[in-house]
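Just one protein chain is left out here, and the rest sit where they should.
Presenting chain A:
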Amino acid sequence: MSPPRPKPKLDQENTAFWTGGSEGKLKIVHCADCGQYTHPPRVLCRHCQSENITAKAVAGTGVIDTFTINHQPWAKDLEVPFVIARVALDGVPGVYLTTNIVGCPVEAVAFGDPVRVVFEEQDGIFYPLFEKVA
């Protein structure tokens, strides 16, 4: 049994991201003026500085941009090995999420693998993890 995941401190900028999973949605800050996405989330668009932004549900699919198999237990009782990956989100150019790839052996993960989001809820936070698309 692994320890609880480090818990993000919710604030005005990040709440939609960390709680969107309660509706099954992965939400990324989107600009209604220029149409581009901002991540990490901010109270403005990092591309055009517009304040006309909302956290918009995105497809929740993507591809593995890069990854590492982590063998070091960084916390007591943390089960290893596991995959830490950076996922490039479909339809959200320029946005990458650090995440874990779950539901398959660590050896089964490869660059470019298509993946989709699965949420793991702990203490009100919906952690966006990803699994390979069969």
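Please note the rule applied: a residue touches a chain if its C-beta (ideal position, glycine included) is under 8 Å from a C-beta of that chain, and two chains touch if they have at least 3 such contacts; residues count from 1.
In this section, contacts and distances are computed from a predicted model.
> According to its UniProt record, what is the protein name of the omitted chain, chosen from "biotin carboxylase", "ABC transporter permease", "Dioxygenase" or "Cytochrome c oxidase subunit 1"?
Answer from the UniProt record of the missing subunit chain: "Dioxygenase".
> Of the residues A:75, A:108 or A:133, I need the one that contacts the missing chain.
Once the missing chain is taken into account, the touching residue is A:75.
> Which positions on chain A touch the chain that was left off?
Listed in rising order, the touching residues are 5-9, 11, 14, 39-40, 66-72, 74-75, 78, 81-82, 84-86, 94-100, 111, 125, 127, 129.
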